[in-house]
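Here's a structure for you.
Of the protein chains in this complex, all but one are displayed in their positions.
This part shows chain A:
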Amino acid sequence: MQFTINGTVHEADIDVRTSLLDLLREHLGLTGSKKGCDHGQCGACTVLVNGRRINSCLTLAVMHQDDEITTIEGIGTPDELAPLQAAFVKHDGFQCGYCTPGQICSATGMLDEVKKGWPSHVSEALDGQVDLTDTEISERMSGNLCRCSAYPNIVAAIREAAGLAPVEHEVVGEDA
């Protein structure tokens, strides 16, 4: 079977039961995508399939022979980080790093959804341009758990990569 991953065609002889995630991790050596639950509950395995984010543990590899798959390895390398990856480093948007590739793939897909005007549960309107507030970012990223709880920094990183102003803390003390 053939799979197109990060623009490269890979051959693999796999079980029909093999998930897309296990194809990547166990057969192709692309271990950047992580397994946190294998049940679509954590988002650590998020990759892009034809540009859309997907939990790769919840889909069978054999279904994706005609798709363009992008993993964290295709987003940037340690020496040439994509803007989102660099923003995660700068804002410390991770600690253990295990959820991080999933967060970054998810954020990549999420920003594209925003660009297309897709609304979320917290959007003011169902059409028109989305105002990418912190609440919007957090809502749209809630499928990606981070037990180290880097959430405030992940939001800050996504804001920067999306070209938004940095987070400002609301301080209401005397010298506010």
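FYI, contacts are C-beta pairs under 8 Å (C-beta built on N, C-alpha and C of every residue); 3 or more make two chains touch, one makes a residue touch a chain; residues count from 1.
What we mean here is this: contacts and distances are computed from a predicted model.
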Listed names "Nitrate reductase subunit gamma", "Xanthine dehydrogenase YagR molybdenum-binding subunit", "Acetolactate synthase small subunit" or "ABC transporter permease", with the criterion being the UniProt name of the chain not displayed: "Xanthine dehydrogenase YagR molybdenum-binding subunit"
Which of A:5, A:20, A:104 or A:130 contacts the chain that the document leaves out: A:104
Selected residue (touches chain absent from view) among A:8, A:41 or A:65: A:41
For chain A, residues in touch with the removed chain: 15, 17-18, 22, 25-26, 29-39, 41-42, 44, 71-73, 75-79, 81, 85-86, 88-90, 92, 94-101, 104, 134-135, 137-139, 141-155, 167, 169-176
